[in-house]
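Only a single protein chain was left out; the remaining protein chains are all shown in position.
On to subunit A.
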């Protein structure tokens, strides 16, 4: 005999550690893991306890993307990381465009904007921020040149209609940006010369006689200033879904139950010739809440999310490797705290 729980009533542990997904609303969203909130539970901060409970697991790592689980932190910290990744980890991006000649159909300001958004493969930690009044030096600026002129292709046949074959340089690509090393940059970056991350980004299209001749300056910046300095395409997290079944779901209901979830979330196992639904991989669930629409599953299923289990996905634009992004974000966060801490000490001393 399987004991029936009342899924409408939430015990205190569920309220503390889970976000509850209901048919028409999401409840118990705020974190309440603070001292004095729960009798008998000591929730005061303790570094040793934190170290013991905190877990990281890397699920997936490719050239541009990383997915990892972070368990045992508050949403405030997870969200701080997300915000820092998007807006506060510095990168290099084109911020000044000096137009010598531009006879293409793309006007100067649009061209400058397009150039600005091209991700640049350069280690931002090797450069300084350039203040507005500061002059450009090899320590705060990278110079790239783009000098392209479109011509007719003398080898193309007279009946050729494809512009790529008929003309030379009919399309200007990011790969046409040539790095012009200044100072000791050539020596410093000889192992990995500075260039756009991708060589095949279309900047403009030209026809015979048209020319683009520009010099661009890359500077160090952060995403808060302009999105072109953001090192990530996306940085998101979601909470681990959890599907709880009250008692057993058998027979045709089990098949229906399975179809309420994406593939791989629920399995059907046969026990003594009876089909039974079993949750095997709740991680794959999109939490569509389809299952909560049917009266036959009422009080039989409960959807929750684990409040301190974050599934992070970071997709880099390519200038910083995805596994280095989080480490750099942590550094930014620590610097932020240290800065305020110094200011606090200075204020206390001056009073």
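In this section, a residue touches a chain if its C-beta (ideal position, glycine included) is under 8 Å from a C-beta of that chain, and two chains touch if they have at least 3 such contacts; residues count from 1.
As a convention for this text, contacts and distances are computed from a predicted model.
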"DNA primase", "DNA-directed RNA polymerase", "NEDD8-activating enzyme E1 catalytic subunit" or "small monomeric GTPase" - which is the UniProt name of the missing chain: "DNA-directed RNA polymerase"
Selected from A:105, A:178 or A:340 as touching the chain missing from the view: A:340
Residues of subunit A (touch criterion as defined above) contacting the omitted chain: 31, 33-36, 43-45, 47, 50-51, 54-58, 61, 68, 70, 73-74, 76-77, 79-80, 83-84, 88, 123, 125-126, 132, 189, 191-192, 222, 224-226, 321, 323-324, 326-327, 330-331, 333-334, 336-345, 347-348, 351
